[in-house]
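Provided herewith is a single structure, encoded as structure tokens, for subsequent inquiry.
Presenting chain A:
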Amino acid sequence: MLELKGVTRHFGGVRAVDGLDLLVPEGCIFGLIGPNGSGKSTTVNLITGLFPLTAGTILFRGERLDDLPTHRRLQKGIARTFQNIRLFGRLTVWQNLWVAQNSPEDRARRSFFARWLGGRRRARDEIAHLLEFSGLAHKADEFAANLSFGEQRRLELARALAARPRLLLLDEPAAGMNSEEIGQLRERILALRARGITILLIEHVMELVMGVTDRIAVLNFGQKIAEGSPAEIQADPVVRKAYLGGGAT
Partner candidate 1 sequence: MDFYFGLIQLIGVHTLLGLSAYIVLLTGQVSLAQAAFYAIGAYVSGMLTVLAEWHIVPALAVGGLAGAAAACAVGFPALRVKGLMLVIATLAFGEGVRIFFFNFDYQIAKGDIKVGPLGGEGFRQIRFFPENGWTTFDVMLFIWLFVVLVMALLWWFDRSRYGAVLRAVGEDEVAAQSVGVNLTAVKVSAMTVGGAIAGIAGCLYAHYTTHIEHASFNVLVATFAIAYPIVGGLQSVFGTLAAVVFVQGFLVEGLRELGDWRNLLFGALIVLAMNLRPQGLFWRRGA
Partner candidate 2 sequence: MKKLALAVALALAAGGTLAQEKTVRISGFGAKTGPVRSFGINSEAAMLAAADLINKGGGVRLADGSKARIVVDFYDDACNAEQGISVIRRIAGTDALVAIGPTCSNVAEPLFGILQKKVDDPGDTGLQFPVFTDVAIKIGLARISEWAFRNVPNEMTMYSSLFYWLRQKYPDLKTVWGGVEEDFAHSRTTWHVVMKDRATANNFQVLGESKWLLADTNFATQVREMKKANADIIAISAHPFSMCGALKEMQRQGVKPKVLVGLTSSSSLETLQGCAKQAQGMIIPTSFAPVNKEAKFAAEQTAKFKGTADLHSMAAWENMFILKQVMESERISGDKSQIQADRRKIRDGLAKLKVTKGLLGDTKRTDDREADKPYLFVQARGNEWVVLHNPL
């Protein structure tokens, strides 16, 4: 589904991501972990095109993405959430989702004739469905800035889904959640996979990563130091040393 070949990004003298190769198969939940500053978020920004690549190529369903601007990549089917929540605070919950309907199907539906054929009603139905899925239906007309932290996280996820992604990049979705909320998040992630969405999960919370992922890659200093199933990664001594620190057992 998604393939990174020798992806490199330098900031001045710092090699934030250095020759990263990654293959995310269709329909899987792929975990990307690593210590702070290991280049995880940069990788997401490179995949979505917020930063240009210094070197390497990114393939999505066999197509090169390197030169496409961010919004075009979304239209190809790559959506994301942000580590630090970035909602449109002065838009309502409903509008946040409305703005995000940018998939080719939605765009076609907004053309002049399609509108008369009920395109708008279908867009509304879809938003209603997403609100239901994220448990935000009762807050539809609230300004996003007025939501609680957990609700904002859910809205971010819903907003990414509004673009009908094939690949979803989740950048630390569990940060700041309690274990009950993490449980709900796990349910949602599994439900999404069941719908056929491939997921790249970047996460610190091991409870979540080890529980849902099919495969995990570990980054350190911008390089991949290990890849394998959750069990293999947990057993890998290199990972334990780099990630958990020397003192961990």
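The criterion applied here is as follows: contacts are C-beta pairs under 8 Å (C-beta built on N, C-alpha and C of every residue); 3 or more make two chains touch, one makes a residue touch a chain; residues count from 1.
Keep in mind how these were chosen: all candidates are chains of the complex that A comes from, given by their letters.
The shown structure was predicted, so the numbers you read here are calculated from the model rather than taken from an experiment.
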Which numbered candidate touches chain A here in the complex: 1 or 2? 1
Quick check on the complex: what are the chain A residues that touch candidate 1? 48, 50, 69-71, 74-75, 79-80, 82, 86-91, 95-96, 98-103, 110, 143, 145-146, 159-160, 162-163
